[in-house]
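Every protein chain but one is kept in place in this view of the complex.
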Amino acid sequence: MNILDRISSIDRRIIFLLVALAVIIPLLIPLGLPVDVSKPVRDVYDMVDSLPERAIVVVSCDYDPGSEAELTPATVAILEHCFRKNLRVYLMGLWPPGPELGNLALEAVAPKYERVYGVDYINIGYRPGGPVMLVSLGRDVADLVRADYAGVPIDSFPLGRAVKSARDIDLVVTLSAGDPGVLHWIIYFSARYGTRIAAATTAIMAPQQYPYLSSGQLVGLLGGLKGAAEYETLVETTGRATAGMDSQSIVHLLLVIFIIMGNIILLYEKRRR
Amino acid sequence: MKQTLPLIIVFAFGFFVIIAFFIPLGAFQSASQTFETWYTGVLAFFVFIGIFNIVKVNANKIQRRLSDWQYSIILLLFLILMMGAGFIGGPEGGLFNYLFEHMQIPLGATMFSLLAFFVASAAFRAFRARTPEATLLLIAAVIVMIGRVPIGYYIWRGFPGVVEWIMNVPNTAAKRGILFGADLGLISMALRVLLGIERSYMGRGGE
Amino acid sequence: MATEIGVWIAALLTLAIYSFLYKDNPLYKVAENIFVGVSAGYWAVVLWYNYAWPNLFEPLVAQGNLINLIPIIVGLMMFAPLIPKISWLIRIPLTFTMGVAMALVILQRIQGEIFPQLQATFLPLSGVSLVEVISNFLIIFGVVSTLVYFYFSKAHKGVLGVFAKLGIWFMMVAFGASFGYTVMARISLLIGRIYFLLHNWLRLI
Partner (left out) sequence: MSRRVVMTATMWLLTTRRIWLSFFMLLIFLVLANQVELKAYDTPNDDGSSITLNWPEDTLYNNYTIFRAVDPEGEFEKVGEIADRTSYVDTNVAGGQDYYYQIEAHGADVAQSSGVVGPVRAVSHIFNTSRINIAVCIIVLFAAIIYYIRRARRGEALYIRKIPGITAMEEAIGRATEMGKPVLYVPGIMDIDEPETIASMSILGRVAEKTAEYGTPLYVPTSKAMVMSMAQQVVKEAAIRVGRPDWFNIDNVRYLTDDQFGYVSAVDGIMVREKPATNFYLGKFYAESLILAETGFSTGAIQIAGTALPDQLPFFVAACDYTLIGEELYAASAYLSQEPVQLGSLKGQDVGKLIFVIVVILGVLDRIIGFDVMYNLFSTAQQ
């Protein structure tokens, strides 16, 4: 049996093991590869940075634990930036577990800047109804949002009363892992009410967002964990995203080697025939 | 009645919403707002019925001792535990959040990370340049995979720029073309639903 | 190593799922079923406190807002199939939601997607740098040829065939890009979990 045959019939569990090692080793022994910042990420940063103090930013956590690894670092980095700039954050979610994941991020970031719940930020929780809800949310927030995530009446908070319709929102940042998510914010909310939308999406969804970036319907985009790492670089913090970048690099390299080897085997098999 | 009433509902509400989009009069706008609110209310029941169905299917499995019925007991047990914790302790109750943070998050997050391993084994076995099209796909994929991570930038400073160009030009062009086609498909389906030509979605409820 | 029980539970559940990589086994199935049970329970609780109570039931019970009876009754019709005689009533909530949703699909796809995306394709071919002219031309050409590929009423012969072929090339490059990004996503999720195991559980980093 020739070596190529042996490689081509390799047990897939060995491949699994190689992948696990390619993730673990760089986490234990970081390489510290530099993170470059792409334009869509810088656009989000510049947008947030240009907002006046006390402007209202809706942060919509439209993801669940399945994409938590990719989007929580982005949520944390964006909240960090908002609180540092003294912007007011209106957190919500189109997916049921989103606002609770957002809450964990809020609890980690808000105390650092001594921001107060109900005044500087609020969590209005899960909003069911998807795209149709977004249309009516933009028209009349007060009609739709009666209580915060814990069931406390919204009118008892100063920030709760500050948002009446889409007009009072300066920017929406959606952290999106699928439907409903960024697409619906764009076509059901922004298209109707003209509100600016920035997004952080899972890497899977990122390529689909480029048509909206080019048409200006999206202000900017954080694509996957790399996007979050770039944002961390811009706000000068090192979070989970930056920590993972070395592993990400090494696994990608490994996979490219796998693809090349697989194709060499293909060529070899063709020739033998 | 069983056929006509549903068809009248879909037609009437659908075309009302379309017409109201063009008529800014207060009455039309507030009616739209009401219908959208009702929609959200009705949709909430879709979630409840989903949960109800999970209970029904699993209870049935246990009752009839179908294969792997033991696991259904675990499922129902945790469903009850979670709902009990939430409805007794409130959504900010300690146990409810504890279960969310230490069970739901790790389980959900791990489930999809399994795919990383499958991607790797597929990269080795299945992703092959068998046709010119597949070759083009693989070349673009390899450039993006390397160029989008820091090691690409480390190897060659121009890599991220090349990736951005691919994303902004060929990717945007093709995705936009696909999008136009898909939108037409959606609109045509929506029209068929409103006119009552397309009824398969009603089949969910049985005859 | 971590001392909190919660972290241990999370770590053990994570490992239980990874055991699937070796082969399908009871531990994996237990973890999987816990997941389905916990998530379903979570949905119910969140939906109730965030929405159903404050928006539907509270106005009805506390303020006597009778108009809220309409969505509640229509919503309850979702359960009609349980009683065979009135099972057809489920069509009322289905058709109502479809009517509203499909109407908005038509409006918003045109307002939010078709029009802005058409506008964004009207790109300048003069008065910009050469690189931009080439890029803009490629975008316009790519959009048109992709649309030609999806044109089903004519055989792909002659000029149409050439366009369709180029359309498929554009799509392949786009799919390649998506492919690269998808791989990236899956790896990121794995990194997230391994980071949790090494950082929160084993405290190695």
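General observations
By letter and in written order, the chains are A, B and C; residue numbering begins at 1 in each of them.
Everything that follows uses one rule, which is that a residue touches a chain if its C-beta (ideal position, glycine included) is under 8 Å from a C-beta of that chain, and two chains touch if they have at least 3 such contacts.
What you see is a predicted model; the values in this text were computed from it and never measured.
Although it is left out of the displayed model, the omitted chain contacts the following shown chains in the full complex: A, B, C.
Only one of B:Leu7, B:Val42, B:Ile74 or B:Met111 touches the chain withheld from this view, namely B:Met111. In the complete assembly, the contact with the undisplayed chain comes from A:Gln208, out of A:Ser38, A:Gln208 or A:Thr242.
As for the chain not pictured, it touches chain C at residues 24, 32, 36, 106-107, 110-112, 114-116, 118-119, 121-126, 140, 143-144, 147-148, 150-156, 168, 171-172, 174-176, 178-179, 182. For chain A, the residues touching the absent chain in the complete assembly are 52-55, 167, 191, 193-194, 204-205, 208.
Along chain B, the points of touch with the absent chain fall at residues 18, 21-26, 28-29, 57, 111-112, 114-115, 118-119, 121-122, 125-128, 130, 133-134, 137-138, 141, 175, 178, 180-182, 184-185, 187-189, 191-192, 195, 197-198, 200-201, 203-204.
One rule holds in what follows: only the chains that are shown with their structure count from here on.
Chain-to-chain contact here is organised exhaustively, every possible pair of chains being in touch.
In this structure, the chain pairs A-B and B-C differ in their number of contacting C-beta pairs, and the larger number is found at B-C. Averaged C-alpha coordinates give centres for chain B and chain C that are 3 Å from one another.
Residues of chain A found to touch two or more other chains are 16, 19-20, 66-69, 97, 100, 128, 132, 135, 144, 149-151, 207-208, 211, 214, 223, 226, 248, 251-252, 255. Contact of a single residue of chain B with at least two other chains is seen at positions 36-37, 39-40, 43-44, 47, 90-91, 100-101, 104-109, 111-113, 116-117, 119, 123, 138, 141-142, 145, 148-149, 167-168, 171-172, 175-176, 179. Residues of chain A touching chain C in their complex: 13, 16, 19-20, 23-24, 27-28, 66-70, 96-97, 99-100, 125-128, 131-132, 135, 144, 146-147, 149-151, 153, 186-188, 190-192, 202-204, 206-208, 211, 214-217, 223-226, 240, 243-244, 247-248, 251-252, 255.
On the chain C side of its complex with chain B, the touching residues are 6-7, 9-11, 13-14, 17-18, 20-21, 29-52, 55-56, 67-68, 70-72, 74-76, 78-81, 87-88, 90-107, 109-110, 113-114, 117, 120-121, 135, 138-147, 149-150, 167-184, 186-187, 189-190, 192-193, 196.
Against chain B, the residues of chain A that register as touching in their complex are 10, 12, 15-16, 18-20, 33-36, 38-39, 64-69, 97, 100-101, 104, 128-130, 132-133, 135-136, 139-140, 143-144, 149-151, 207-208, 210-211, 213-214, 223, 226, 245-246, 248-256, 258-259, 261-263, 266.
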